[in-house]
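What you see is the complex with one protein chain gone and the rest in place.
And now, chain A:
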Amino acid sequence: MKQTNIYDSRGLARALDTTAAWTLAIMWALPLLYAIWTAFHPSAYSTRFTLNAPLTLENFVTAWHAAPFALYFVNTVLLVTMVLAAQLVLCTLAAYAFAKYDFRGKNIMFALVLMQLMIMPDVLVVENYRTMASIGVLDSTLAIGLPYMASAFGIFLLRQTFKSIPKELDEAAAVEGASTLQILWKVYVPLGKPVYLAYALVSISYHWNNFLWPLIVTNTTNSRPLTVGLQVFSSTEQGVDWAIITAATLMTSGPLLVAFLLFQRQFVQSFMRAGIK
């Protein structure tokens, strides 16, 4: 049989590759599979793996009532939505300016924007905390979201996209009397749709999972997102009932996980697109 693709492994190499691939896959999936096992079985079976172990949802019920997870969910959804909405608007406007205008100070401004890729708000926690205290918004969802509302990554990504859109399109629209913002809204935004989707997925998973800054800037259940809530819950749980902690763990990552399994292809492609531009 003729090999048609040099990347395909054959013969002994194929056996080795298969072994390596699945060993890695099991190592990478094991923690999650294990968490699923523990969460859906009574705690007596946490480390006993038998086929006849009874299934139960009891752990989820107990965890749900042991901490205000419903409130945490609301906070996280609110945070993620607010940050994404602000990012989409601010980054679109800025990216359009960088892609289609020549103006004085453009290069300096772009360099200033790119600096945020390296010095992310994540490492400036001490000063950002001071800022939040001085404007009086400590312990609120707004305080968690503010430092992230304009994203250099988003601006860079959209700028690349807008630059690839031919100028003839907006000239045609201008001839028909469309204003700058109308051209942006009617021509550029629709053409950038796949990039917007990619960016949205990256942003949602980043802010759903973010922990250190929300931990610092919140101190009551009224503003805590899921990640901080989970940490407070599992570190104060004295009895260390693993079944309940893993149930809470799965609960907090559940929506992202389900979304990922449903939209796996788009998700992976989005991450790829976000990475190579």
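Just so we're on the same page, a residue touches a chain if its C-beta (ideal position, glycine included) is under 8 Å from a C-beta of that chain, and two chains touch if they have at least 3 such contacts; residues count from 1.
The rule is simple: contacts and distances are computed from a predicted model.
Missing chain, UniProt protein name, picked from "Carbohydrate ABC transporter membrane protein 1, CUT1 family", "Dihydroxyacetone kinase-like protein", "LigA protein" or "SigE family RNA polymerase sigma factor": "Carbohydrate ABC transporter membrane protein 1, CUT1 family". The residue from A:51, A:118 or A:175 that touches the chain not shown here is A:118.
Considering the complete assembly, chain A touches the hidden chain via residues 3, 5-9, 13-14, 17-18, 20-22, 24-29, 31-32, 34-35, 38, 47, 89-91, 93-94, 96-98, 101-104, 106, 109, 112-131, 146-150, 152, 155, 180, 205, 208-209, 211-212, 215-216, 226-227, 230-231, 234-235, 242, 245-246, 249-250, 252-253, 256-257, 260, 264, 267-268, 271-273, 275-276.
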